[in-house]
Every structure is written in structure tokens, then in C-alpha cells.
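Missing here: one protein chain of the complex. Every other protein chain is in place.
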């Protein structure tokens, strides 16, 4: 298996073999971040631009450290600082970045499909760091990397995604990749936050948290976007927490070795109690560590052999 | 010809030989950005500070990449983040930056002459990245570099600058350098945006776009600053576009090999139609590419042999 794609836009298009190649590459790169000298020269003289039209310190920082540990040069452009303010279109802005002979653009954008449009128009590698409610491929890859590291496999595992499935690009990317790799995926959300027809993706659908917990090897609990509350997708935060928040009591019915995951930042006391977030099942901080390895792998595969 | 100046403040003071030295140096450095490893050690261990009191992602990014490709360390300070907010004067702020033993300060400032004042007061090299409506030397240098690359000469060419000549530092720097190098310069603007007495610079002045287009080898179309509209320098955007906007129809009277240039970001449909901006005459994105080479040349000449 050799990597041949120019871009990483989402996991929907990737084959199981391609996903596995990224995970295997990440596994071999992970130890670099444990070294005294956390740096290899693999991408020396490459330029990686972080272009974040939606703010995200966490994801941007992770990509930036991944690039630096491969010795790439990095440059960060945020929307508020960029020419977008002067009325320049997204495409004009990135055409200009391309003309500076950069090797990769890591893009976060509020519009689903923005990275795909850019990938067609531009020669540098485009890496989707989250587009609208569409995909967030490196987040799902780090989730799955963490599961594989802990459980030594993905095939046959029961993975439940819990929370705002409708608006979650993290859920969408996880569903695509987990099903390709042979996991049994369950999604659990209030009916108002469940996209209609999602069961066609070959996954189990429930509005009952108990069902999502029972027999699960992994609970990947999504972040509630408080700002959505104004649209009244659920009656109140309190009711959401009662029905869909994960606490130690509800976990009594879980498998003894269940993994608790969360893409962060956590609303403590809402989707997870602190006891669960910081408890023995939680691998949330390991996800963050693995995020660096996965993003190093993506940058390495896309740029490592590029002219 | 050996470079001897400490600073690059503007093109008014430079000789034709000095300008040519920068262009020749840029020509030899341009291919670095085409390499697999886009990096040479020329400025390793030098510190280049971007000090932008007016925002500009485009110019700052270009300088930052130029510095990184020469292996310099870079540091970016923006006005809103800086001590200027605490009431510190510009001079105190830069005196502090100087005391940190930096090698160059790339400065953008809304006041004409600010870089000159600093150059006298400070030992690091000062590079003017745009001061008020005075000069923007590296923009003009990249414009002229692009013309020379395409036309193999500057002497004898007919270059028309079109738009808000009065407020444009880009126009001013281009006029100084192009006339020194022997080009025939025409400026074209509404009468309200034409600085009185500008014909004394040895250039042709017109308010008729047709005249500026006819016989021109290069049309350098300037950006309309929408924010000036409140001062009513022209009756309406629509009228400006009718009289001074460049479209395919008006280009019918141009030379077959005319070059269309624009410093960006373009107001599409106002000063240029998309067909012109993206069409066969346009070298607008090549200007951006050449901006890196020209800025590498400036940094290299100023810092390359410095103690």
C-alpha cells in the first residue's frame, strides 16, 4: 500500500487500506514526541500553512506541533487577520497563498465542502481540519488510533457515538471510518439532534443512552455546542444532561473495560461528569497525544515524497 | 556594484544600479522556492521582526516566508497586541525591540516617514513594508521584477498606473523606480484622485483610461480603497467602474502582449472584471510568487554580510 492522494479531505472517500496506512504511519511516528530531541528532518524546507477561518487553538496547535516535529516551516493565518476582511473571496485568498509556493494548507472553515473546492483549484495539499458539519478527518483518525492502540483492533468492536450527531463533523468522520474498518457503530442522540436517514450508513440508531452504553467497547461522547441552545434543539441543558450526560451511575451497565473518549473541550458536568472525564475509563488526554502522531502521519504521507 | 545601505526605506533614494542589484539578486534566489527543500542557510541565526502597526496578512506572510526560506528566525508583533496600547510611543517600542538584538525590522505604519525616523534612531536594518501613502518599495520591486521577467527589459516600456494615484504608496514607489530604469510611465485617475503637480516627476498624466491603455506594455491597476468612498472622491463605485474599471472590451485597444498587474487584493468587478483578472494577460499571481524572491533578496542584501 502506497499513499497516492494529494489531499486529505475526509474519510468517506478513503479505503480501509488507506486509513490503516495512516494509522500504521502514526504508530511509527508516535515515539518521536517521547524523545529528548522531539524532531526529525523529514519535512525540512516544506511550508505548511494553517488557514483557520473558524477559530480552534486546539486543532491548530496540534497540527503546528506535528509540522514542527517533522522540521517543516509553519505559518498561521486566521480569518480575522486575513484579507477576507477586505472583502477578498476565499478562493482569491488561497490562490495567493498557493502562489507563495507552500506545500500544504491545513484549513478549517464553517462551510461544508470548502476544502474540496479548494483541493480541486489548488496544487498544494489540502488537509481538512473541520468543514462545517461535514467532516473532521484527523479527529476521527486520532479517535480510531486511540481505540486501536487500547484494544489492538477495530473490527468487531462496538463503538457508540453520543450527543449532537446532527451537527457533528466528528461523528460523521468516525462513522465513515469505523464502518469501513469493521466496527459496529451506534449513534445516540435526542431525536431533534439525529439526522434523518442516518441508519442507511449501516449503523444502529437510538435515543436511549442505556442502549448505547450496554455492550459498548467505546463511548465517544461529543461536545454539546452551547450556542445551539438558542435554536432549542433540546428543552434545557439540565434535561440533556439527565438523559444523555454520562456519569458513573450510568456507566455501571457498561463493560468493565469500556473506553471513554471526547474530542474536547469538555463541558464538565454536562456531557460528562468530572469523575468520568478524569476517571479510569477515560482516554481523553491520550487522544490529544495521539492527535500529534496522526497529524504527523498525514503530513508525512502527503508531503514526504512530494517534489 | 555592492550593496552598502543599512535600510530599505523607499525607491526614491535608490540609484538605478541599486534597484538592478536587488532585481538580479531576486532572480538568482527565486528558484529556491521551487526546490523540494525550500531553504538555504544564508541567514541562520538572524532575527527578523515583523512590526505591523497596520494589518496586512499578505505582505507580512510574504516577508515571513522569505525570511524562513533563508533560515532566519522570525517574530511577528502587531500593534493591537503591542505596548502601543499601553500608551508607549512607537520609538520606545522599537527601542525595546532593538535592545533584544534583532537584525531587521520589517515595518508597516500608517504614518508616512515612520520607517525613516526609525532608521535614523536604530541600529537594526529597517525595511519599509508600506508607510502611509508614501512608499511601499518591495511591492514596486516585485512589480518591476515581474515586468522585467516577462519583457526582458524595463527601459523604453510603456507602463500605465491606473486608479487612486493620490493615496497610493504602490504608485509612488513604482513611479520612482520605473522612471529611474527608463520606462515611460503614465498615471491615470479621476481628477479628484490625481495628486497636483505629479507631472513634474517626468510622467504622463491622464484622466482618460483609453489613453492609458493605448500603446501600454503594462497596466498596473491599483486597488480602490472602499473606505475612501465616504470622502466622496468619486461619485459612485458604479461610475468609477464604468470609467476606470478594466474589462475585456476596453482591452481590445491594448497591445496584444499587454501585462495586467494588480497589487491585490482585487475588488473583482470594480477595478478589474474577473475575465481580466484571471485572463491570459494577467500576471497577478506571478507577482505574488515574485514577492517572495524580491523580499528574500532585500533581506539577503541587508543582512547577508552583516556582523
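Think of it as A and B in the order they're written, each chain with its own count starting at 1.
Basically, a contact is a pair of C-beta atoms (placed from the backbone, for glycine too) under 8 Å apart; a residue touches a chain by one contact, two chains touch by 3 or more.
For clarity, every value in this text was computed on a predicted model and none was experimentally measured.
The chain omitted from view is touched by exactly one of A:113, A:215 or A:264, namely A:264. Check A:55, A:156 or A:235 against the missing chain and you find that the one touching it is A:55. Between the chain not shown and the residues A:64, A:143 or A:217, the one that touches is A:64.
Considering the full assembly, A:286 is the residue among A:149, A:211 or A:286 that touches the omitted chain. Taking the complete complex into account, residues 44-47, 73, 75, 77, 81-83, 85-89, 92-93, 95-102, 306-307 of subunit B touch the chain not shown. Across the interface with the omitted chain, subunit A contributes residues 33-39, 55, 57-58, 61-62, 64-65, 68-69, 78, 226, 264-268, 285-286, 288-289, 291-292.
Simple rule for what comes next: only the chains that are shown with their structure count from here on.
Mean C-alpha positions place subunit A and subunit B at a centre distance of 40 Å.
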